[in-house]
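Notes follow the structure.
Apart from one protein chain that is not included, each protein chain of the complex appears where it belongs.
Each chain carries a letter (A, B and C) given by its place in the written order, and its residues are counted from 1.
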Amino acid sequence: MNYFVIVDVTLRQGIADPEGATIERALPALGFSGVSNVKAGKSFRMSIDAASEEEALEKATALAERLLSNPVIEDAAARLGETVTP
Amino acid sequence: MNYFVIVDVTLRQGIADPEGATIERALPALGFSGVSNVKAGKSFRMSIDAASEEEALEKATALAERLLSNPVIEDAAARLGETVTP
Amino acid sequence: MTSPPQSLHRALGLSDDEFEDIQIVLGREPNHLELALFGVMWSEHCSYKSSRLHLRRLPTTGPHVLVGPGENAGVIDAGDGIAVAIRIESHNHPSAIEPYQGAATGVGGILRDVFTMGARPLAVMDPLFFGELSDARQRWLVEGVVSGISGYGNSVGVPTIGGELTFDDCYSSNPLVNVLCVGALPKERLVLGIASGVGNLAVLLGSRTGRDGIGGVSVLASAGFSGEDGAASIDDAKRPSVQVGDPYEEKRLIEACLALLDDGLVVGIQDLGGAGLVCATSETAARGGVGMDVDVTAVPLREPGMAPFEIMTSESQERMLAIITPENLEAVSALCEKWEVRATVVGRVVEPLTRSDGTSRGMLRIRHGFDGEVLAEVPASALADEAPLYDRPRERPATLVDILADDPTVDEPVGSPNDDLLELLVDPAWVYRQYDSQLFLNTVVGPGRDAALLRLAGPGLPNSTRGIALSTDSNPRWCALDPRIGTALTVIEGVANLACVGAKAKAVVNCLNFGNPEHPEVMWQLSESIDGMAEACVALELPVIGGNVSLYNESGGSDIDPTPVIGLLGVVDELVAAPPGWNWGSGDAIVLVGARRAHAERPFPLGGSRWATKRGRRGGVIEGVDHVALISTLDFVVAEIASICAGDVSDVTAVHDVSGGGLAGALAEMVAATGVGAEIMELDAHAELFSEFPGRFVMATSDVDAFQARADAAGVMTTRLGTSGGVQLRVGSMIELSVTQIASRRRDALEEALGALN
Partner (left out) sequence: MNRVGIVVFPGSNCEYDAAAAMKALGVTVELVWHSTTDLSDFDGVILPGGFAHGDYLRPGALARFSPVMAAVQRFADEGGPVLGICNGFQVLTEAGLLPGALQKNIGLTFLCQPTTLVVTSNNSVLTSGATIGQELVIPINHFSGSYTCDDETLERLLDNGQVVLRYKDNPNGSLADIAGLANERGNVVGLMPHPERAMSTLLGSADGRVLLESFVAANVAA
């Protein structure tokens, strides 16, 4: 089976996020109010061949932890997406 | 009310994704097989003050299209996240 | 491809006459695929059909010219067995739609033009033109374009060493992004984009082919933005699938191609740029006088279901076409594998077709499988070289009479020179700090001074102690008033910039950014500009070895000001010490070198100056310069500075040419750079502060008598202006500003305008 999996990578709590901060600073000038705590992250979408959802997620989690994130600064989590074709 | 909203930004169909392609090429050597169609994207997490979920999402969508993505090459979608503290 | 045949050619941008020409060339009706090939190849962008007749008036030869215009890049012999290749191009329209990728792919494209010649790209320059920064969209464009150049250029590993930065409302919906690349090669490695040798293979190197920019560069660059606000409103259907750059692929492609050339594994090589595969195959075949069979099914695709016309015209980035002998295929594949570069045989060189009248023509045949169905069969040279050439109507703009009469030199009231001067100061450092300007350890003078100066060295080059100097210049304000004189003066300004780093100018490349050629006024501007460039180049004995024409720069029916960008390449024979730059010491004599006054009746012209433009005055007369006096001034400055570069002891401590901002601007820039003030005499008029006529230099010397004696001996005029020192810049009773005021204003101006200072 082929599963569509999404890996979300976010900065760990306490790690500086200049990108999020810059976006947040730009908002009022663009007329957006009431938006706070902006954090920038990354995501990776992929198709994974696996026997089951669990196996697909396991594979994705291993990939996320070994490659797609740097544990010194980032957290990563895998989830199943809705379609097989991204 | 305060809503936790996530904006996902992905490359539009047909737009080249050299980052995704490079990651995909590297996988077999790292012992990951059966992974294909890797696409790299961005995500933004934020808290939004709004009267309702709909309004929060509307605000986030406007923000996504005006600031967080370039619609010429990217798609952006807003969704509600699970907690208020990202 | 479902539209009815009679309108299909129009949809592809071909006129009814052009459609008829195609039928005559083929002796039959073209099929859809053939028509699409003609559509892209005969577009303005690929064929230069509106400009080519005029470009022929440029001088293009010289004893040191190895390759002139017409090839991927111009090449000169720089001495010591080293040839230098240079090329400039525009990426204006793509950058208006997606500034990051538009600029990034502009860099990628210009690099390929240079390493196609066998040269290792050593430096990039980026002349940029935007609308005023008070508009948020312009700030978005600037940040996008600059980060695109930075993102691509730094990563691909080629330093960006200079450029231009101009803000003017005429570019607000049509920014200009030009990119120049210079490279160097051992003379004997020079290769040309020629296919030869029947039975040889055409190998496609690099990225897979997707639907990127189909009809993109060619159709878009050949049609204006129709909407009121230009690119912002271009309708979705017309939007080409934007090309995305991959500097990592390009880096590997550069290394692989240079290694293929070093190992003698290719017969010819050609980059894929505008019009993609059809352009590369038809041009190489046409140059070699051979035919080529292309198997569309062999082309590695990024997306499923691409039609043959999409595959042939796609502008996917980071691809090259190499012509190789079949015996070398294995070695080529192995080398490409090392660099992780995809290499696929997509074509074969075949005998030209002999016709009944005995003449022969190389045919480009597109097939489904090498031995499969022929999908298209067209003479390669008909695509590459035989687009109709147009002598479009030309007409001097009727409005010019009034514009010339509105001369600020005559009646613009004196303002506050202190405030005016501060307003003119802008340091583009925010831009060039984002560029790696030092890679290869060649950068003796980087961005931010008059011209960049590099050691002529690089991996694989013979040893040399020469240097090369580069500058890009433009002055749309002048060219709007008089495109002929304006362009001539722009060339002079470029040569003066090179002189400041001790370099003698050797060759010119140009990028002609103009409006809609179907407007007779624009064609007049283009033609005049070319004549002005030709006149200056003839006077200064400079060959024009390459260029690019970008037309249809307009929005809402309004054309941009004529913007010829002049790129200059110079050589310093012996470079062992840095030129003095702008840093005078304390107590040096400050001398104006060159004519103090421009003309008898208009000694300090202000037409087209930044000072006048800031005040909303865009009229006035500009005049040419006395070439004889100019040349002796230039030669004198080159000799003075070159001797310093060669390691000689000199009394000269600083040099800067007078350009944007005039004499006051030059003095203020030197003050800001050194942190040392100056005491300058009373000038004749406030106009003398801000007049920008070129060919003059501010120099500083620790021995003014010796310096002036040398100038006298060379027949060069000098005027002792004053002395450096102190913490103020004072010019007679007109200007009194502190060094810190000048320096901080200049440093912060751009970042403040961009809102980047928090």
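Definition applied: a contact is a pair of C-beta atoms (placed from the backbone, for glycine too) under 8 Å apart; a residue touches a chain by one contact, two chains touch by 3 or more.
Worth saying up front: this structure is predicted, and the values here are computed from it rather than measured.
Seen in the complete assembly, the chain not on display touches A, B, C. Check C:8, C:177, C:349 or C:444 against the missing chain and you find that the one touching it is C:444. When the missing chain is restored to the complex, the residue among C:20, C:340 or C:541 that touches it is C:340. Touching the chain that is not shown, out of C:576, C:629 or C:714: C:576 (per the contact rule at the top). Residue-wise, the contact with the chain that is not shown comes from C:459, picked out of C:70, C:326, C:388 or C:459. Of C:434, C:583 or C:702, it is C:434 that touches the chain left out of the display. Mapped onto subunit A, the footprint of the missing chain covers residues 15-16, 18-19, 22, 67-68, 70, 72-73.
As for the chain not pictured, it touches subunit B at residues 18-19, 22-23, 26, 29-30, 40. Within the complete assembly, residues 147, 150-151, 154-157, 246-249, 251-252, 338-340, 432-441, 443-444, 455, 458-459, 576-578 of subunit C touch the chain that is not shown.
By our rule, only the chains that are shown with their structure count from here on.
Chain geometry summary: the mean Cα position of subunit B and that of subunit C are 37 Å apart. Rounded to whole angstrom units, the spacing between the C-alpha centres of subunit A and subunit C is 41.
Residues of subunit B in contact with two or more other chains: none.
Contact of a single residue of subunit C with at least two other chains is seen at no position. Across the complex, subunit A meets subunit B through its residues 8, 10, 20, 23-24, 26-27, 30, 32-50, 59, 62-63, 66-68, 86. On subunit C, the positions that touch subunit B within their shared complex are 97-98, 100-101, 207, 210-212, 239, 241-246, 248-249, 302-303, 316-317, 340.
Within the complex formed with subunit C, the subunit B residues making contact are 11, 14-18, 22, 25, 70, 72-73.
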